[in-house]
Structure formats: structure tokens, C-alpha cells
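A single structure is presented below for examination.
One protein chain omitted, others in place.
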Amino acid sequence: MTSPTTPPARRPAGRRAGASEPSGWWAAVFVAPAVLGLAALYVWPFLSTFLKSFEDVPAFGPATFVGMDNYTALLHDEEFWKAFGNSALYTVIILLGVPLAVVLAALIEQAGRGRAIYRVLFFLPVVTLPVAVGMVWRFVYNGDFGLLNTVLSWFGVSGQFWVADPRFTIYAFGVVGLWMSLGINMIILGAGLRAIPKDLYEASALDGAGRVRQFVHITVPLLTPSIFFVTTLSVIAALQMFDLIFVMLRGVNNTALADSKTIVYLFYEKAFVQFHQGYGAAIAIVLLLVIMLATALQFRLQRSWVFYG
Amino acid sequence: MVVPFVWQILTMFKTTAEATRFPPTVLPETFSPHAFETFFSTVPFWSMFGVSAGALVLRVAGQLAIASLAGYAFARIPFRGREPLFGLFVLMLMVPSQLFLIGQYELIRGLKLLDTLPALAIPGLFSAFGTFLMRQAFRTMPKDYEEAARLDGANPFQVFWHVMLPMARPTLAALAVLTGLYSWNDLLWPLIVSPSGENRPLPVGLAGLQGQFGTDYPTLMAGAFVCSIPLVIVFLVLQRQFFAGITSSGLKG
């Protein structure tokens, strides 16, 4: 797998353009700490998990090799498919936040002096402890006395048990996830917006284009690299969702948990609660494959819609 | 956007009975400090705060150093195998972090670092994301300064340190805030590398509070508030640099 952000243009090894161009030896010194750390703390644990996915690993004691058994069992496990569906649904909801972030970022860029305040307001959820966010939203979502149902009741809408009814839990998490990620997405998109040359807008204004037309024909196309970047990061993060479900459903005897697990939560439960580490490892590997596929797909699709000016 | 926070702050001053009433009151009937009293008498706030802050500083400082060095090499020094190696970094971004837990723990144990503050910070020192971000930042910089310095006889480290790193300062600020966030929020890892119970950070205290005061919402809201506010303050102080950093960094895509 090569870097997705740069085309794999291979440079001739050891090329020296002028005597002063730094040598590979310097590069080794520069990357050594990062590479060693990555190898010891990420690549090796990853490989050991990969091997475990072919073993039956009891909580304690020696593992036995079982070949593809874990994977076969996984494919027939209803719980896995449900978790898979939940993760996919959550990801879709999070992705709906990207267009929202584009519009909001564009609006805030025009807000002039108020810009700083809006930016901070949207960013507050990003800098708040996830455990704290979970607690606050659990309270807001409470079916009996939560804020959300109170507000709905003013409009004559009957409330729901947002985090106790499996029909709604994933949507409820999706809203919180959106709320938490909107700030960072907007900032990244805002940075992209400021890189768009002002004269383009001036020229189109002379042609009589209104704000909306400018947004559709100039802003969005020129922003596509940022949109692509935000989308890719959002998909990766959304498929790894874990914190919210952990804080909001676990440890409070919530019967909706059984139907609301995400893939990473299921991995955690198998590996760390039920002592089935091999099975858990297989779940993680499948998730990794899904993320890689999704990312590869995005890079394939980007050619048709991302505009590199 | 801020409605949940406002609701949280209003609730902190209510009594438990008032907080669970329907329809709820907007303003607390009487300002009751009981939530804060309960929180501070249950959670050893200052010692946990110290641990959280210490781990954060270690992790941020270390990651900035390691990621900017590697990011620079990936952006500007051609070497054999650069692209596949960088691809490996990007791949690690996609792996769920829970998957690394056991291996990372075994390494920390092997280094005899369990129960220490550095143990909390070490895995976070090496960040694929940080390296990625710094690479993007260095890639967009003009080559002129670098070449000028090189012609003056500076070695690559001197070029990096005196010329390139100062130009990357906004990105460093952005990375510092983001890394600080991750460090501050960590819950499971500190528990695992701290078997004797020393060096426990704030999220641990907050999670314990939820187990103990199930629906004493005012206390939970107060705890959530107190544990979050230090980082919010740091963010408010650094926000200008942070936003500038994001803007000038490669995060644009």
C-alpha cells in the first residue's frame, strides 16, 4: 500500500541533486524515533492481533491455532452483522454532517467580526471530555424528564426514549457525534475557504452572480480537496466509534445496549469482557479491511469530483 | 450548539429532585452547591488534575518533536522506501486504537514503566496523525529558504531547526491542541498501565462518579463541568494560534 496523498512517484535511490542535498543517512536519523515507536507500539501489536485472529485465545494460558474458524463463525454471527449495520448507519449520519459543515463554514467566513465567537462556540464540543459529553447528552435524551422531550412537547410532539429504545439509539449517537465533529470539520473547511482567491468572487460578482450561485459554482468546487479530506477522516473516525456507547449505555443496565453495539464495541466486549480474544481479533481485522476498502473507494471516487486547481 | 452546555450549567445548581422533575424548571429554584460539594469530596481533583496535566505536557512535547522530525524527512528528504514507509503510517491511522492496547501494555511493562507518568504518555508520543500533519505542513513551504541555508553550509538538522521549524509554528500549535485533547480524554489506557492505582487522571474520577451517583444528575453535571473546564480554558487562551495553525497547515487537504 502506498501513500494515498502522493502519487507513488519513485525517485531514483540515493539521487543527489547538488552536493548539498541531504542524504538518506540524515533521513534515517530524522525518521528513526517515529519509525521505532510506530514499529514497537503499533505495527507489532497489530501483527500480534492479526495472528490471534487465527487462534482460540483463552483469557489466560496458551492459545491454540484454529485456522479460519473465528472468521467463519463471524460470518454466521447475527450479532456481528447487526453491529456492522449499526456502524454503517452511524457513519452515514456522520457524513451528513459534512455538507452541513460546508454551509456553516461558508456562513461563518462571511460573519466578519462575529467569526471568532462562532468558531469558538462550534469548537467547544470538540474540546470537552467525551465522558462528560456522554453524561450531558444522556441527561438531555432522558425519556422522562430530558430537555429534548420537553422542547418537543412544546410543539405537541410526543417524546421518545432516545437512548433506551433501540430504534433510536444509533440516530441519537449520530446527532451527538455530529455535534462533536462539526467544529473541527468547519475549521478545516474554513482554512480551505480562505485559500480560495478573492478575485474569483469579485469577477463573478461583476458578472452578476449572487451569493448562492457563487457558493455553488466557486466555493464548493474549489473546496473539494478539503471536503474530500474531511470526508475521509470522518469515515475512519465514525467506523471506530466507541466512546459514546461506552459512556451512554454501558454500566447503567440499559436493555437497548444489546441492539446498539458498534463493531468496535463488539470487539471490546468479546476481547475484554467475555474472554474471547481470538474472536475479538477477527472482528478487528474485518473492521480494518472495511475501513481500508472504504478509504480506497473514496480515493478512487475522488478523481471524478475533487478539483485540484 | 451550546444548549446542552447551558442546560448542564443550570442543572449543576439544582437539587436532584428538581433535576428529575417533569416538566423541568429552567432556572434552579434555589442555587444549591451540593453538587460541587459531593464532587470535590468524592474525587481527589487536584492530584488527578496534576496527573492529567503532567501526562498532557509530556505527550504534547514529545509528539511535536518526533512528528515534526519525521514529517520533515517525509516531506523534504528523499530516501529509499519513503513512500511505502509513509503509507504504513497512513495505514495505522485506520486501525482502531483498542487493537493496540495489549501490545502497547506489554511493551510498557517490559520497559518497567508501569505506574509512572511517562507510561501514560509514551504510546501517544508516536502518532501517525501528527507525522501526517507535519509532513503536509512542510510540503507546502517554499524551498528557497531551505536552499539558501544549505548554501550557507548548514547541515540538514540546522536547516530543520533554524529555518523550517519556525515556519511550521502555527501547525505545531494546532497539533499541540489536538494532541492535548487526546491526552486529556484518555480513560482506559491510564487504568491499564497504572496497576497500583497511582497516576490516575481526571476521566477516571469522572467515570467512577457515574457508577456511584447513577442519576444524581446535578453532581454528574458538575463533575463533567469541572473536569472539562481546564482544557476549555487552555483552548480559549490558545485559540488564535490554534485556528491560525489549522489554516496554514496541510489540513486543508
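We call the chains A and B, going by the order they appear; numbering starts again at 1 in every chain.
Convention: contacts are C-beta pairs under 8 Å (C-beta built on N, C-alpha and C of every residue); 3 or more make two chains touch, one makes a residue touch a chain.
Here is the rule we go by: contacts and distances are computed from a predicted model.
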> Given the options "UDP-glucose 4-epimerase", "Sugar ABC transporter substrate-binding protein", "NADH-quinone oxidoreductase subunit NuoE" or "Cytochrome c-type biogenesis protein CcmE", which would UniProt use as the protein name of the unshown chain?
Replying inline: "Sugar ABC transporter substrate-binding protein"
> Which residue from B:F5, B:F86 or B:Y105 sits in contact with the chain not drawn here?
Replying inline: B:Y105
> Quick one: which of A:W25, A:F65, A:W81 or A:F275 touches the chain that's been left out?
Replying inline: A:F275
> In the complete assembly, which of A:A28, A:A59, A:L75 or A:I117 touches the absent chain?
Replying inline: A:A59
> For the chain left off this view, which of A:S48, A:S204 or A:N254 is in contact with it?
Replying inline: A:N254
>> In the complete complex, the non-displayed chain touches which residues of chain B?
In response: 16-17, 20, 22, 42, 53-54, 57-58, 60-61, 64, 101-102, 105-106, 109, 114, 116-118, 169, 173, 176, 187-188, 191-192, 195-197, 199, 204, 207-212, 214-215, 238, 241
>> Touching the absent chain: which residues on chain A qualify?
In response: 58-61, 141-144, 146, 161, 163-165, 246, 250-259, 268-269, 272-275
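Quick note on the criterion: only the chains that are shown with their structure count from here on.
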> In the complex of these two chains, what residues of chain B are touching chain A?
Replying inline: 1-5, 7-8, 11, 19-24, 65-67, 69-70, 72-74, 76-80, 82-104, 106-107, 122-123, 125-126, 128, 131, 136, 150-151, 155-157, 159-160, 177, 181, 184-185, 187, 202-203, 206-207, 210-211, 214, 217, 220-221, 223-225, 227-228, 231-232, 235-236, 239, 243, 246-249, 251-253
>> Using the touch definition from the top, list the residues of chain A that touch chain B in their complex.
In response: 1-6, 8-11, 13-15, 20-22, 24, 26-31, 33-35, 37-38, 40-46, 48-49, 116, 119-133, 135-137, 139-140, 144-145, 147, 150, 153, 179, 182, 187-188, 190-192, 194-195, 225-230, 236, 240, 242, 247, 251-252, 264, 267-268, 271, 281, 284, 287-288, 291-292, 295
